[in-house]
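All protein chains of the complex are present and in place, except for one that has been dropped.
Chain lettering (A, B, C, D, E, F and G) follows the sequence in which the chains are written, and residue indices restart at 1 in each chain.
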Amino acid sequence: MGSDSDWPTMQAAAVMLKEFGVPFEARVVSAHRTPDLLFSYAAEAAGRGLKAIIAGAGGAAHLPGMLASKTTIPVLGVPVQSKALSGQDSLLSIVQMPKGIPVATFAIGEAGAANAALFAVAMLANGDPALAQKLAAFRQAQTDKVLAMKLPEV
Amino acid sequence: MGSDSDWPTMQAAAVMLKEFGVPFEARVVSAHRTPDLLFSYAAEAAGRGLKAIIAGAGGAAHLPGMLASKTTIPVLGVPVQSKALSGQDSLLSIVQMPKGIPVATFAIGEAGAANAALFAVAMLANGDPALAQKLAAFRQAQTDKVLAMKLPEV
Amino acid sequence: MGSDSDWPTMQAAAVMLKEFGVPFEARVVSAHRTPDLLFSYAAEAAGRGLKAIIAGAGGAAHLPGMLASKTTIPVLGVPVQSKALSGQDSLLSIVQMPKGIPVATFAIGEAGAANAALFAVAMLANGDPALAQKLAAFRQAQTDKVLAMKLPEV
Amino acid sequence: MGSDSDWPTMQAAAVMLKEFGVPFEARVVSAHRTPDLLFSYAAEAAGRGLKAIIAGAGGAAHLPGMLASKTTIPVLGVPVQSKALSGQDSLLSIVQMPKGIPVATFAIGEAGAANAALFAVAMLANGDPALAQKLAAFRQAQTDKVLAMKLPEV
Amino acid sequence: MGSDSDWPTMQAAAVMLKEFGVPFEARVVSAHRTPDLLFSYAAEAAGRGLKAIIAGAGGAAHLPGMLASKTTIPVLGVPVQSKALSGQDSLLSIVQMPKGIPVATFAIGEAGAANAALFAVAMLANGDPALAQKLAAFRQAQTDKVLAMKLPEV
Amino acid sequence: MGSDSDWPTMQAAAVMLKEFGVPFEARVVSAHRTPDLLFSYAAEAAGRGLKAIIAGAGGAAHLPGMLASKTTIPVLGVPVQSKALSGQDSLLSIVQMPKGIPVATFAIGEAGAANAALFAVAMLANGDPALAQKLAAFRQAQTDKVLAMKLPEV
Amino acid sequence: MGSDSDWPTMQAAAVMLKEFGVPFEARVVSAHRTPDLLFSYAAEAAGRGLKAIIAGAGGAAHLPGMLASKTTIPVLGVPVQSKALSGQDSLLSIVQMPKGIPVATFAIGEAGAANAALFAVAMLANGDPALAQKLAAFRQAQTDKVLAMKLPEV
Partner (left out) sequence: MGSDSDWPTMQAAAVMLKEFGVPFEARVVSAHRTPDLLFSYAAEAAGRGLKAIIAGAGGAAHLPGMLASKTTIPVLGVPVQSKALSGQDSLLSIVQMPKGIPVATFAIGEAGAANAALFAVAMLANGDPALAQKLAAFRQAQTDKVLAMKLPEV
């Protein structure tokens, strides 16, 4: 993510990956303040065996797109809710990538962070039956939780 | 996609997949007009060996999210440019998924369709060195093309 | 509605229906987390004698449209105010339905929930003179309340 | 509708109602230029046996809401696509009604007009089995049409 | 204004008119809940000697436009800040009037209310030198106040 | 207006004023390219006997507000439809004036230009019975025109 | 800036300039309430040796553009976050200047104010090696700060 101020949002991704037992690393990499780190991080990602990068950023959110420009492994972008424009700037800066360099974009804020992690799990589950089973169980538990919801009397 | 009127947009995905030699099927599945097909398509996707679904839709674009609700394989959503709102409705309907069911969203229109395909290639390339090489070559060719661009004199 | 977190909004519909003595049931049905329930609920609605379904949802709000895809009884959609985009995503996801499958959409938030209920009352009142009279009385009382408003001195 | 310039949009409603054999009248009633007609039209609607009013308008679209303020029969609003703002003004002017006076709102433009008619059919079908059957057949034909769509080779 | 809940906004107009000694009346007139009062109020305005009407409303704000449809005296509209959309709906519902029926629109919220009053003063000052002088003095005092502002040390 | 490219929009105001026999002058005054003219024009307006200024501008539309800052006579602003943002920038630049300096704002584009003229007529008609009668006749003719509209058969 | 209420935002520019030892003056100049001061301030800026003007304003933010119309020295605009529209109006009013009169625009709010100052430093640093070095050091410190950020355990 671009700053430790994005952590309250992005930790939802970390929590989800941990829940699935998927190993991950959490790093602050700022597109604008640490561009060299961004470049080396992306350039070395495949060689280090990373299977995907989840990148959260707000405002003029360039981190996901620039990571994607420097690696061919899947980049998942999370628009962090910004102060003035509530993440509309973050969303458009991440999702409107030009033809040729994709960034998979998720919802603004915490829901998007959690879903980016779930999507990464789904990608990995394609070749990992045990993980696929965990994902199916997670989905079933989620369904059961909704089915068990009770509404108060009016 | 939700209608054959989405084909001019979505064929960019098909063309890209064909270019990479990735087998795919192209189907019209309408969330609102063929909901049962949507459900059976999504429910059978994993069993039929599909590794991902690219779903394009416009306006109140429910196709990608509903496919995602019925399968655990990765769903990639492409907002088709709509007539009145230029795809702002399509984008928000696809990307703002609630926590628990992710849809990886790409840019509005043809760029998004092509990028969804490229992202699918990147996912598959994680376990397929030959495809990874093709993707790297594609990216290099794309870079070379930009480097070769000439601007006219003013 | 799609989650019990929508209840603070949607209870305005329940309160209104109760006030008019119109029997109703309140259920949590999530388009994305309980799609099978959504389908069976909609498919059985007509047979169970339901005359209309009021569906509230937020963000990528697919519940009303997908219910409408599986039943021919009138579906009334209420956009729940979302966190980042204040319900603009909910509104567009519900109202911008394609030709062929209508969802009657109401205002974002509590006013929309109450109005969906009032609209359902108006539909039923077409064939129910007693209910029509109740509705007329409600409207008159509402008018009287405005007429009785007093503004403080400046 | 508010002007004969809205007819290209609103005729989609008329065509649909005619297709279902539902009797209707089409009138130009302008909220701003013929307010007295608007008032008398709405006030007399119930007495004349109208079961619903479909009202289309663009820009500062006050017609549907003001009709609703003067009658208790269901009012269905269609936002006509406006020149500068593509119907965003029309949509918000129609859908954001205050608590107490509902307007059932449909999509911007022709799709919304057709859907308002389909929704009116669905309302009437609640008490009319023959019409309900026609609606079911229409929906089935619509589904069949999508199922028969063929995509060209890439 | 459309409801006593608009008073916190609209009282800024009343305060301003009082400051200038311009006689006025403050009334709650709801377009949707008291349409008959709206009509009679507008129809009688000229005869009662009113020189202008300042109308504030929020959401689907039809009050100013409908007043304007029933009178030829100048109508000044104030978009009240709405809950979900912050007055964007109010603004578009008031300002986007069709050719033929003008509503002079001011800023969203309290600034707009105060300015509507100042504009009414300016209109009346055209034929009232004493009022014109008061307005000039008000403007000068306002200028002096800005000129006297001091910023703290950094 | 700010440029002769605004004339296709603003001539609707001139045509309307001419129709009512209200004397006017049409000038190009650019806030940004002729600021001194803007200042002198506004400063001399009252002394020259102008009763109102209609100012049209597009994009970062500063003309109406700056005129208003230099005169106490009523300023009527018309947002000209801009190329990229369709006049949304023009509208907000004109209408969102701070407390203290009002600009009466009308719809984006030609409708707004015509309505600004009609509003000026209404202001002048307050003290001019003959003009008031003309305005009433104009409104009646407009009503009659709508009443005479015929819709084609479906 | 246009009002002392903009100071909480604009002081970020002052703090930054002070940090770099760049001399500056902070003034309240309101486009609408002190237009003459605005004009004289801009007209005299070059003669007084000012190298740039940083202007912050909110809502219908005319200050930066009007300063730019009266001087040829660089004007830097900062959109202050407004109450109803969160600075969307401020941003468009500042950035959408017509061809011929540029205003360099920065982000909405405090970040934009700080960045306007940094940009002014960068301009001055072009001819001032010592300042250039300070700027480079600032940037390095900023980078180091990000590199030192630690995230908590999940």
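Miscellaneous remarks
As a convention for this text, a residue touches a chain if its C-beta (ideal position, glycine included) is under 8 Å from a C-beta of that chain, and two chains touch if they have at least 3 such contacts.
Quick caveat: nothing in here was measured; it's all calculated off a predicted structure.
Across A:10, A:28, A:52 or A:94, the single residue that touches the chain missing here is A:94.
Residue G:73 is the one among G:26, G:73 or G:151 that touches the chain missing from this view. The residue touching the chain not shown here, chosen from G:28, G:42 or G:104, is G:104. Seen across the whole complex, the unshown chain contacts chain G at 12, 51, 72-74, 76, 91, 95-108, 110-111, 114-116, 118-119, 122-123, 125-127, 132, 135-136, 139, 142.
Within the complete assembly, residues 81, 86-88, 107-109, 111, 142-143, 145-147, 149-152, 154 of chain B touch the chain that is not shown. In the full complex, the hidden chain is touched by chain A at residues 2-3, 30-33, 35, 39, 58-60, 62, 65-66, 68-70, 82, 85, 88-89, 92-98, 100-101, 103.
Basically, only the chains that are shown with their structure count from here on.
Repeated interface, listed pairs C-E, A-G or A-B, reference E-F: A-B, with more than half of the contact pairs matching by residue number. Of the two chain pairs examined here, F-G and D-F, it is F-G that is joined by more C-beta pairs in contact. With centres set at the average Cα position, the gap from chain B to chain E is 50 Å.
A separation of 42 Å divides the Cα centre of chain B from that of chain G.
With touch defined as above, residues shared between interfaces to two or more other chains in chain C number as follows: 3, 33, 59-60, 85-86, 88, 95-98, 100-101, 103, 107-108, 111, 142.
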